[in-house]
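Quick one: the structure is below, and I'll ask about it shortly.
The complex appears here without one of its protein chains, the remainder shown in place.
Chain lettering (A, B and C) follows the sequence in which the chains are written, and residue indices restart at 1 in each chain.
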Amino acid sequence: MQDSAVVAQGARNAAAMADHAHGGHPTYLLHHFNSVEQQADASSFAMWLFLLTEVMFFGGMFVVYLIYRNWYYPAFVAGSRQLNVALGGINSALLITSSFTMTLAVWNARMRRKGGMILCLVLTFALGAVFLGVKGAEYKEKFEKHHVPGEHYSLQSFLNPDSDPAAAGTRPLPLDEARHTELFFSLYFAMTGMHALHMIIGMGLMAYILFRARGGAYTAGHTAFVEYFGMYWHFVDIVWIFLFPLLYLINRH
Amino acid sequence: MSHISPVIWQFLVKWMTNFALFPPEASKIAPQMDALYFFMVLVSLIGLTIVVLLVISFSILYNRKRHPVAVQIEGSTLLEATWTIIPLGLFLVMFVWGALIYFRVFTPPANAMNIYVVGKQWMWKVEHPGGQHEINALHVPEGRAVQLTMISQDVFHSLSIPAFRVKREAIPGRYTTVWFEATTPGTYHLFCTQYCGTNHSQMTGDVVVMTQEDYRKWLASSTSGESLAQNGERLFASLSCAACHNTRPDARGPSLANVYGAKLTLSSGGAVIADEAYLREAILNPSQHITQGYAPIMPTYQGQISEEGVIALIEYIKHLDSDYRVEQTLTTTDMLPEGEGATPAGKASAGNAPAAKGMVKP
Amino acid sequence: MSEPREQAEHIVSPWIYAAVYLALLAGVAATIAASRMNLGILNPILALSIAFAQAALVTVYSMHLKWSTKLNKLSVGACAFIYCFLIAMVLLDYTSRAWGQW
Partner (left out) sequence: MSTSTIVRLPDQSTARIPKDNFITRENGLLSWLLTRDHKRIGILYLISITFFFFIGGALAGLIRLELLTPQTDLMAVDTYNKVFTMHGVIMIFFFLVPSVPATLGNFFLPMMIGAKDLALPRVNLLSWYLYMAGGILALYAMITGGVDTGWTFTTPLSTHYVNTNVITTGLAIFIAGFSSIFTGLNFIVTIHKMRAPGMTWFRLPLFVWANYAASILMVLGTPVLAVALVLVVLERAFGIGVFDPARGGDPLLFQHLFWFYSHPAVYIMILPGMGVISEVISTFSRKRVFGYTAVAFSSVAIAVFGFFVWAHHMFIMGVSNYAVLVFSLLTMLVAVPSAIKIFNWTFTLYKGSITFETPILYAFGFMGLFTIGGMTGVFLGTSGTDIHLTETYFIVAHFHFVMVGGMLMAFLAGIHFWWPKMTGRMYPEKISQFAAVVTFIGFNLTFFPQFILGTLGMPRRYASYPPEFQILNVFSTAGATILGVGYLLPILYLTWSLRYGAIAGDNPWQATGLEWQSQSPPLTENFTVMPVMDHEAYDYEWLEQQQERENQKEVASAG
């Protein structure tokens, strides 16, 4: 039962719907949207909201970090010293570069350049993979030095800094402070681990995009999915931009 | 009623015994808190009555039979402002009133006698300064402010004494305090109200409020022969604390005489009052609490002393009101081989040990 | 079929991306350099300021917030507000725990 007033005033839209039914709109326009603009606005808004939930997710960990860093500053300094600034810096550069190639991939998609887009995506993927490789090497080193929190956690590097080249020359920490380095590494692994997990998910999505891009899926005018993936990738980049100074560069002078 | 089944009758009698709708008021704070409570009950009842009466009378006056055509009303800013501002005002009154009581409950008076409570799965261990230990029971005198300094050695617990209207969580790793002044002798419930694992519901006990005289008798009859401070002194000796914390000119640690309650300047530059919480931290995490002018050489005692041990040490330090006492401990430590020192050390210092009535710090 | 309006507006010159990229790299270098200097309390503040600047660049240019709808901008602001409140309220507890003696 549709009342007549609504019918009368909905005529304009009825026409639009009929238009839709006859294929007057691009194929990627989903049935429940009235226009491409509406679809684009809605989906980009949704993507932003999703990224905001991610902000709150990582934000929770940053709150934890903030509290403990203030409580156990010496332990955090000593823990931070165990991290390799060079590797961290390289990783920052890698991720920033991958973020750059990602923007170029989106630009290429928009310009409908399939080859350029695929090239940029492959580069992004490769840079991400190298990042994870470096991260893996760092994890391995921590594992070997027993700096992974848990039963086998070792305080050697902090109690006898001279036994560890990374800590050589620093003041030995008293036992009670040294114990708190475990908190630093807990946060280090939780934060970088969650970040790495996001990258792995991102690279999975990227593989899917690459697979579809070969068929020209994103270079025919509808670039939304690549764009939103790009936003996600940039977000992962932003997280690292904060993680790097906060974890690697505490009191390095 | 004469046909009532004896079984049911038995149940009724059982249930009605001790049945109450409101807990007894057995502390000084209880009537104050109840005044606020009843004020809030009153406000709630008035609010509820207004809503219910309005709903009922509107339902009668404006039901479809009597009032077939609704009158459309957009709203009324005046009315809406009224029911925004009046509740807000009432809530603010409650907030201020409540905050006053809150601060009263959690700000112990300076002359409160201190009792330590350690919570663990699933019992309350009470340590009186006179050396009386209790488990799942707490004896307190009436008419005296009693401060509980609480800590948990595992998970969160919460000490609740409904009759006193006080409750505070005992949390791991940090002292919390609560105080009360019991007013009516009797036996009251003591509950753990924070869920703490399997036998949470068995972590209950009794609070026994006694007249001052009875309490004194109880203290005398249930003492373990060694006060908390004496216990601490023994620990102080066996852990060789006095090796550094002594009065010699070349002492590596600060003398602890009169340190309790003093304002200390730390090597980090901050100032701190040496209260129980500080002393505990300084024993377990010493390097973050180094007194200015001393090297951070004190080892941590985390994992080496139980919470009760820390309490005993703190109680001992609290009673170190002269260098003489420190010396005394030093001598006993020097005199006795470790381990065997227990009883003689106790004896040696028995004369100096504060009596139960001297527990209150002036 | 005409090019949809929204997307036409979005195309950003790659040179902007390149500029952002270089700025970000410079930011990393600046962060490392700043950490080598002893600035006391300013060290973390400086590091975080650089990080925020970098994050802002990424958000505004790489993620196209600049060319995005007002609603998206507003949402980012709202989230930042709530997050700041989370930090502020948690800090309120932690910083004032030691005030007085309880």
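To be clear about the criterion, contacts are C-beta pairs under 8 Å (C-beta built on N, C-alpha and C of every residue); 3 or more make two chains touch, one makes a residue touch a chain.
Computed from a predicted model, the values in this text were never measured in an experiment.
The absent chain, not drawn in this view, touches the displayed chains A, B, C throughout the complex. Touching the chain that is not shown, out of A:79, A:128 or A:149: A:149 (per the contact rule at the top).
Contact with the undisplayed chain is limited, among B:10, B:111, B:184 or B:201, to B:201. Residues touching the missing chain, restricted to chain C, are 71, 78-79, 82, 85-86, 89-90, 92-97, 99-100, 102 (touch as defined at the top). If you put the missing chain back, the residues of chain B touching it would be 14-23, 33, 36-37, 40, 43-44, 47-48, 51-52, 54-55, 58-59, 62-65, 67-76, 79-80, 83-84, 87-88, 91-92, 94-95, 97-103, 105-106, 121, 154-156, 158, 160, 162-163, 165-169, 171-174, 176, 189, 191-202, 204, 285. With the whole complex as reference, residues 1-7, 9-10, 13-14, 16-17, 30-34, 38, 41-43, 45-46, 49-50, 52-61, 63-64, 67-68, 71-72, 148-151, 179-180, 182-183, 185-187, 189-190, 193-194 of chain A touch the missing chain.
The rule is short, and it goes like this: only the chains that are shown with their structure count from here on.
Separating the CA-averaged centres of chain B and chain C is a span of 45 Å. Chain geometry summary: the mean Cα position of chain A and that of chain B are 46 Å apart. Averaged C-alpha coordinates give centres for chain A and chain C that are 14 Å from one another.
Residues of chain A that touch chain C in their complex: 26, 36-37, 40-41, 44-45, 48-49, 52, 55-56, 59-60, 63, 66-67, 70, 85, 89, 92-93, 96-97, 99-100, 102-104, 107, 110-111, 221, 223, 227, 230-231, 234-235, 237-238, 241-242, 244-246, 249-253. Contacts from chain A toward chain B in the complex involve residues 72, 74, 173-177, 179. Listing the residues of chain B that touch chain A in their complex gives 284-288, 296-300, 302.
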